[in-house]
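What follows is a single structure, written as structure tokens, with notes after it.
Removed from the display is one protein chain of the complex; every other protein chain stays in position.
Here is chain A:
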Amino acid sequence: MTTAHDHGGDVRLTGISKTYGSFTAVHPLDLTVPQGSFFALLGASGCGKTTTLRMIAGLEEPSTGTVRLGEQDVTALPPYKRPVNTVFQSYALFPHLDIFENVAFGLRRRGIKSVKKQVGEMLDLVQLGEQARRKPHQLSGGQQQRVAVARALINHPKVLLLDEPLGALDLKLRRRMQLELKRIQTEVGITFVHVTHDQEEAMTMADTVAVMNGGRVEQQGTPADLYENPRTTFVANFLGTSNFIGAEVAEVSGDDVILKAGGGKLTLPRARCPAPVTTGGTVLAGVRPEKISLTHADDAGTIPSGRNRITGRITDSSFIGVSTQYVVDSPACEAFEVYAQNIERDSRLVPGADVVLHWNAAHTFGLDAEQSPFAGTTGPAGADKAEEDA
């Protein structure tokens, strides 16, 4: 149906924005979703991700900019003339029609008479062949979700838009549906644009993730790239957890930046700091909790040289099976989070113990110190920030 040189399913947003009166939901943004990819728009509620999706669907008229599907400019087209279908949040199945008619709806509106075979095949694809004559309210949440996907997919849209389609499902079912959706996407090869606030969902399903915040795209890239090389504290905190150390630049030597923090020295690879670096200036040095090793202060001598190290005291530890999560207070940063795999547990690592935190210097990333290290977190400071953005 689609071939490699077919760009009919590319979505190209150019300078697209949406304002409601004085409120700007989406600041002018450019976005290209290549044909056949699984693209996720990730962000907290109110960040403009759903509005962006609805502008692609045609359900929202952009204040500025254009929407292109392949070569076609669809900005002025009403939703019923766009080769795009949507899986709505809470599914929006027609309550007065049975499952068969719900799925057949799009075909019938396009004047296709014999729909029986197609609908049957589509219901089999989502494993709902038995339920064809039931009404939506007689199905479980997971089944309704599959009907919503089938109802959209049967039209062979160029792009399938998914608006938090798994939000109403419980965790276990959500995991299963994530895999299911990914399988369907690979099978049909249609471009998927998926809106979600669940970072794990975005990372497991999407090829490319765009993180949105306050109506802007903060960063776009593959899940691994976003996780390892966040360019803002919002991205660093929204995808997983990060520790930040406010540090002064002592010197720049070769490919490394030497930082002074909490009485010690830290090394930051120059290449991993997108912010401008000047001697005497400040940067935020970040490191992920799982990259850090924890050694009791008595054994500090066994730590290989060349690693970044910080001293501190454990204030809290929680055992969660595969790993233990420690909170460590240190002069460089209070409430440092460390995740240690439970391979060989050191029984001395309990709250109150003095420890040395150390990690491979290459795992340090640097960010502009002008921003709040709490952006994108769910803590009190982060919540304030989220409210401002909303």
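We adopt the following convention: a contact is a pair of C-beta atoms (placed from the backbone, for glycine too) under 8 Å apart; a residue touches a chain by one contact, two chains touch by 3 or more; residues count from 1.
The rule is short, and it goes like this: contacts and distances are computed from a predicted model.
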Protein name, per the UniProt record, of whichever chain is missing from view ("Amylo-alpha-1,6-glucosidase", "Signal transduction histidine-protein kinase/phosphatase MprB", "ABC transporter permease subunit" or "Anti-sigma regulatory factor"): "ABC transporter permease subunit"
Which of A:F105, A:F192 or A:F234 contacts the chain that the document leaves out: A:F105
Omitted-chain contact residue, chosen from A:L13, A:V33, A:A57 or A:V235: A:A57
Candidates A:S90, A:Q143, A:S293 or A:S372 - the one touching the absent chain: A:S90
Residue among A:S17, A:S37, A:N155 or A:T267 touching the omitted chain: A:N155
Positions on chain A where the hidden chain makes contact: 57-59, 78-81, 84-86, 88, 90, 92-96, 98, 105-106, 109-110, 133-135, 138, 151-152, 155
